[in-house]
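This is the structure, below, for whatever I ask next.
Only a single protein chain was left out; the remaining protein chains are all shown in position.
For subunit A:
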Amino acid sequence: MSDPLFPDGTCTQQHAVKNRYQTEIFNMAETHSLQDMRQQAAVAAKVFVQRDYTSGTMCQFQTKFPSELETKIDKQQFEETIRTLNNLYAEAEKLGSQSFIEGCLACLTAYTVFLCMETHYEKVLKKIAKYIQEQNDKIYAPRGLLLTDPIERGLRVIEITIYEDRSFTR
């Protein structure tokens, strides 16, 4: 029997090399799965989670589970993600003593202090970006989904991209 990769034939050494080669490809596929998905997989659909305005103009997103994701992800998982995001945005927009002190201090310096200091909101936005990245890597990417940070969509929607199902396991 001839192996197309190793036509010359003999056994163990070449099989070992072939196995190592295949393992390497598999590992590469796993670690670069996110990049591969974006580059190679076709976008099957996009779902947009809208804003929830029932508590006013505060940035909150609807926790209603979209029907398109029913086969892809667990409802609890999804709701947990959205709830955490809502809590983070609520923390950013909280009218507490910290925002009050920051506001007064900034006003006294004619807002020049923001040239060197990051605002509380911006700090929380960084936290949110990290959280979304983490969620994508751990939960959404393995299921062929991708969350887009709402700040890239003007804090209007959470865009969830559903990629075509191309399983790497054969």
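Throughout what follows, a contact is a pair of C-beta atoms (placed from the backbone, for glycine too) under 8 Å apart; a residue touches a chain by one contact, two chains touch by 3 or more; residues count from 1.
The definition used in the following text is that contacts and distances are computed from a predicted model.
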Report the protein name recorded by UniProt for the chain absent from the figure; options are "DNA polymerase epsilon subunit 3", "Nephrin", "Palmitoyltransferase" or "Two-component response regulator ARR17".
"Palmitoyltransferase"
Absent-chain interface residues of subunit A come out as 38-39, 46-48, 51, 53-57, 92-95, 99-100, 102-104, 106-107, 110-112, 114, 119-122, 125, 151-157, 159
